[in-house]
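Report on the following structure.
Shown here: the complex without one of its protein chains, the others still in place.
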């Protein structure tokens, strides 16, 4: 067990594993995502309340889901950074934060565009959209802090502290935003909550969530590999690897 | 198939612009991020390779200078 844990912390070991798995992640991810999206766009029945605009759900929900789980993953990696000082955990946080930012932006954008035909305005201060906006700020803060600190090690540890503080705050923010929302506009029409979603709708949704998850895995591996090469330039194994043209 | 014709599929009963705007922005950002990341990776690899080759050519040009104290960082292997 501990040996496995130490292996997991080794950039060299990770590099090899990532290189082996990345083609699979990419291929299966693209297939699942395309299948889910094509199914959702062309074959799923239209929603009796919202008409065809609900088809945005097949990208809105996966991006929102990923945006939130990436932050949770970053927080877990932050604990590993602070407690065990594992290099790979720093690399993960740094490599993945911009991806989280892009997904958060995408879920906000799709939510806003969806709001136009559904609510009649581009932006509604609805609880979900608002807490997504705050999540976007949190991602922006971690990236800005990482860029501002020159020393790699202190940057990683400072970002880890910030991400942990953020993850403690996320449930509080969510709760308070929901409370605030009921205070100001009672009984809004919820976008995604339906008493029951027919199978033809949730199967493609599940497919696109899985596909996007795998593509995120591919992106994370790739960006971590870049970061590892930059950090470990002076080691022999990276030198051999680069000269051999592998990776 | 939920639509009768291809034009109905594009129009989506008036919701087409919204749906297609979302899907295109999603595609552009996701594919863009993937391509940008992989090009960045290749650029980093190429610049490392160039640096190593420079080091090698400079050391082989002056073989007498072999006794330098190159700083080798130990990795967490």
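We call the chains A and B, going by the order they appear; numbering starts again at 1 in every chain.
Criterion: a residue touches a chain if its C-beta (ideal position, glycine included) is under 8 Å from a C-beta of that chain, and two chains touch if they have at least 3 such contacts.
We take it that contacts and distances are computed from a predicted model.
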Per UniProt record, name of the chain withheld from view ["ABC transporter permease", "Heme exporter protein B", "Spermidine/putrescine import ATP-binding protein PotA" or "Transmembrane protein"]: "Heme exporter protein B"
Displayed chains contacted by the hidden chain, counting the whole assembly: A
Selected residue (touches chain absent from view) among A:49, A:148, A:199 or A:244: A:148
Of A:158, A:210 or A:230, the one touching the omitted chain in the full complex: A:158
Hidden-chain contact residue, picked from the options A:72, A:168 or A:243: A:168
Residues of subunit A (touch criterion as defined above) contacting the omitted chain: 82, 134, 137-138, 140-141, 144-145, 148-149, 151, 154, 157-158, 161-162, 164-166, 168-169, 172-173, 175-177, 179-180, 183
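Here is the rule we use: only the chains that are shown with their structure count from here on.
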Rounded Å distance between subunit A and subunit B, as computed from the means of their C-alpha atoms: 18
Complex contact set, residues of subunit A against subunit B: 9-13, 37, 41-46, 51-53, 55-56, 59-60, 63, 87, 98-99, 102, 105-106, 109-110, 113-114, 116-117, 215, 218-219, 222-223, 225-226, 229-230, 232-239, 242-243, 245, 247
Contact footprint of subunit A on subunit B as seen in their complex: 1-3, 9, 12-16, 18-19, 21-23, 25-26, 29-30, 33-34, 37-38, 40-41, 44-45, 48-49, 51-52, 71-77
